[in-house]
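Here the complex is missing one protein chain, while the rest keep their positions.
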Amino acid sequence: MLGYSLRRLGFLLLTVLLTSVIIFSVTQWLPGDVCRIILGREAGEKALDACRQDLGLEAPLPVQYLRWLADFSGGDWGQSFSTRTDIFPLVMQRLLNSLRLAVLTLLISVPLAVGLGVLAGLNEGKLVDNLISIGSLSVVGLPEFVTGILLIQLFSFELRRWGLPSLPANSSIRPEAGFVESLPSLILPAITATLVLLAYIARLTRSGVLEEMKQSYVRTADLKGLPRHIVVVRHILPNALLPTITVIAISFGWLISGLVVIENVFNYPGLGRLLVFAIDRRDLPLMQAVALVTVVGFALANLVADLVYALLNPRIRYTEGN
Amino acid sequence: MINEKTAPALNIKDLCVAYQQEGEWWEAVHEVSLQIQPGEIYGLVGESGSGKTTLALAVLRYLGKNGMIRQGKIELSGVDLVQLQPAEMRKLWGHQMALIPQNPQSSLNPAMRVGDQIAEVYRHTQDMETGEARHKAVEMLREVNIPDPGRVTLSYPHQLSGGMQQRVLIAMALSSNPSLLILDEPTTNLDVTTQATILDLLRSLIEQRQTAALYITHNLAVVAQMCRRAGVLYAGRLVEEAFINELFARPLHPYTQGLLESMPRLGDHKDSVRLRAIEGRAPVFGDIPSGCVFRPRCPIANEICETNPPLSVLPEGRKVRCHRWEVSLNEAGRSHLPDGRSDRNTTEKHQLQPLLSLEGVSVHYPLKRSLREVVRREPKRAVRAVEGMDLKILSGQTLGLVGESGSGKSTLARATLGVVDKTAGTIELLGIQLPDKLSRRTLDTLRKVQSVFQNPEEALNPYLTVGEILQRPMMTLLGWSRQEAIGRVPDLLRAVRLPAMYAERLPTQLSGGEKQRVAIARASAAKPNLLICDEPVSALDVSVQASILNLLEDLQAEHGNSLLFISHDMAVVGFLADTIAVIYLGELVEIAETGDLFKSPYHPYTEALLSAIPGTKVESRRVAAPLVGEIPSPIEKPGGCPFHSRCPRLVGEICKRQPPPWQSQQGSSKRYLCHIPWEELQAQQGDIQGFEISRG
Partner (left out) sequence: MATHTGAAPSRGRRFVSQLRRLYAVPTAAFGTTVFVLFLALALLGPWIAPYGANQQDYQGARMAPSSLHWFGTDHLGRDVFSRVLLGAGEILWLSGGGTLLAVLCGTAIGLLSGYLGGWLDELIMRLFDSLLALPALLLALLMLGILGASAWSVLIVMVVVYTPIVARVVRSVVLSVKTRGFVEAARLQGESLGWILFREILPSVLPTLAVETAVRFSYGIFLVASLGFLGVGVQPPSPNWGLMVKEARQTISQTPWALYYPAGAISILVIGVNLMADGLKRIFQTRHD
């Protein structure tokens, strides 16, 4: 198990490293001279040269990459071109916001989705199953920006129009706001994200349950004379829910930065919006920082999933060597 | 002991079971009646699709949504199960009836400790405390002869071998002492030596507990060894029922006769015996013939068989469903060939040229080292699948390769074919050394060595027609044009006894046996010098196996090609091979011409293999210990003799320390690898008993 964990960790580092190379080289192709972007059109040749010297742009690319990576690992993420402020605190603030939204979304969606998926799987072909299946297929088809706008219309404008307590349409929150204070702003974005995840996780859970119910060991458990609920809880579910863990982890990674659209709809200050902002301004260091933070978050989520999966799966936990 | 007068434990009457397939209901079991007494093991014999598993699941009332009992009664101790509600059935499961299934690996929950899986029976159905239930679980494991049961209860299924898993399932099934035990091919996926120990265990447990048992299998030899009475199921109908001795001595139904005569028995050889194959294919759903279901394949059918045959009840508890059983009784018997049928045997062996010779061939699969091993600088480990193999195949001869799973026999074949790289040694074809990599072999070399694989389902590309499949080797290996190749296809089909119109068909439209014929036709299309057959019949039904074996033999007689024939089945190898090599853990332990192999002395492993065949025993002048354990991992191979960890005739420390020498004697072609010298081993062993069960 220790060997397995270390191997997964090594694998994670390798992936992050490779991705960082991709991010670095991709951002090198950015058209235009970085210094010209920073200093503007009127900058003289001398100022430009000084700037290039300053940023180390004269060095060969591999050296630049290593320098960048070293700075980055050391917490020196440089300054944003557009805001002229340190990137590190900015990204961390946004990361925190993203994490809040991600955690709340998972808290709502996972129990709900797993519950629905199990319910549908255990009642295959019956009315409940068909309703859940068609419902989830339809919800999956709704783009986040459509559901988000609809939810705002419904829970913000319509409720307010009728003089009822409503939720804020704009979810921009004060940077120093605590979790409780920001909660009302989080609810609508979280529901929108839930709708996206719900169907996805529920469908995978359902097929996991169906897959396991076909296995011979379920027949063995039935024919031992165990009550049906014991068969479901002790035999089917532990095996059926294993793959769901991986899915939840991937979802978590997606929630950290894949929420670009939702954050935009609700004006929520998460990492995704920061990225769109950076792209809009061609803010190279900021783009790199957000991308790398996302990759690390994504990879960490996968690592945790792998480890939890291994911990719950004796076939991995108790296989020596492998 | 078993009293026919008492009420039967299980009484099935006129049972019809139907399955739904693509919206239509098909009858899988039709009007089956049988009784089983307490303490009796009743054998139900049938091939795939005969409905035997459906019958078992119907008795358990576990048919699933698309299965239905159409009519009939299933009385267990007088209670008709057909009338019970699902909830009532759940109370009977485990307590009154239990199942021992076919695939032990998938029948155990992979995520639960073995002990818990047994203990939960006590906890949830008998309201036992956790501690007490655990204690009972250990006790049950001890009862099924599991060594160190306390430790095994803490294991997960994947940590146990197939034999151990099956023992766990047996313990589980017997945990609440059911009055009916259903065994659905419980040893089919196990090795022969493991099968033998499991069968012994089952027999003694059932006898002890006076349980009624329904033993379902395709294997007649197992039925002969285990059961008191048996029924033969064909296309969902019980076509014959009798006491075992009667059934094997005087089979009445033409199908039963066919089954008994289609498989070679130990000691049969192609030079003296012609196998009698059952022609045609078993009916499938929606294609059940009217009248007698066996009519299209029956050698003695006539007009009367177009009507439904009645079930004739004969004296001595025999039943047969056939119009013409009296005729069939007289026609029974296999065709014996006159001596010296084959010209091949007139040539002296030493005049034959070696076609293929392997010298010191080893195949190791290197293992990735774990982090710990790298840190501790432990040596690289490898799966040593084949080790130092020396073998020769003579022109026009058949070399049989016997061994259990994991013995390395397939790896050896694959190394010869060039799909696996060997680690050491040389492989020569007609005196020319073969390169390892397939891509570096010339087309002519490829043409000379062709192969037939084990699984006919995967042997043919499902998206090409049979004709297209057969054209290719002629185009690539012989360089023929498409037109020339197409012209030869009918001949190839004829050679494997398939009609020419099959060229238009897709593989999905063929039965398993037909697929294997096409695979053989493809392999022989470019007239190879050597045909490598890796378990070519093990995935096929018994009645089909014979026709494939006959076919391989005929093709060889016609083309004079050599055959490397690999099988775990001693009787099948013995039938086809001129020389037999026995391998264990990747090493050759014994080799002899077929006639000599079945004469003592035998390598202790060969002896174990022979004794493990149901219905045979090697006479033991000095009683050997039973074979223990299972094949060790080829990663940590024992030193000294590879077989020492399981050997029933272990001499002592020498076996663990020193690699054994080859033993041989003038006048015999046999060589074996053992510390026990020829005379001494011969004095301990005798002839094989049951060598010719019920022949003639």
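All chains are identified by letter, namely A and B, in their written order; residue positions are counted from 1 within each chain.
Methods note: contacts are C-beta pairs under 8 Å (C-beta built on N, C-alpha and C of every residue); 3 or more make two chains touch, one makes a residue touch a chain.
Since the structure is predicted, the reported quantities are computational estimates derived from the model, not experimental observations.
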Contact with the hidden chain (one of B:423, B:450, B:550 or B:567): B:450
Residue of A:144, A:212 or A:306 in touch with the missing chain, whole complex considered: A:144
Candidates A:14, A:154 or A:233 - the one touching the absent chain: A:14
Residue of A:51, A:183 or A:276 in touch with the missing chain, whole complex considered: A:276
For chain A, residues in touch with the removed chain: 14-16, 18-19, 22-23, 26-27, 29-31, 134, 137-138, 140-146, 149, 153, 253-254, 257-258, 260-261, 264, 272, 275-276, 278-280, 282, 287, 291, 294-295, 298-299, 302
Chain B residues that touch the omitted chain in the full complex: 284-287, 417-419, 438, 443, 446, 449-451, 453-455, 458-465, 469, 472-473, 476-477, 501, 504-506, 508-509, 511, 519, 522-523, 526
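The definition used in the following text is that only the chains that are shown with their structure count from here on.
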Cα-centroid distance, chain A relative to chain B, in whole angstrom: 52
Residue numbers on chain B that touch chain A, as the complex places them: 60, 62, 65, 90-95, 97-99, 101, 103, 106-113, 120-121, 124-125, 156, 158-159, 169, 172, 175-176, 367-368, 370-373
Complex contact set, residues of chain A against chain B: 3, 6-7, 125, 215-217, 219-228, 230, 234-235, 238-239, 242, 312-315, 318-322
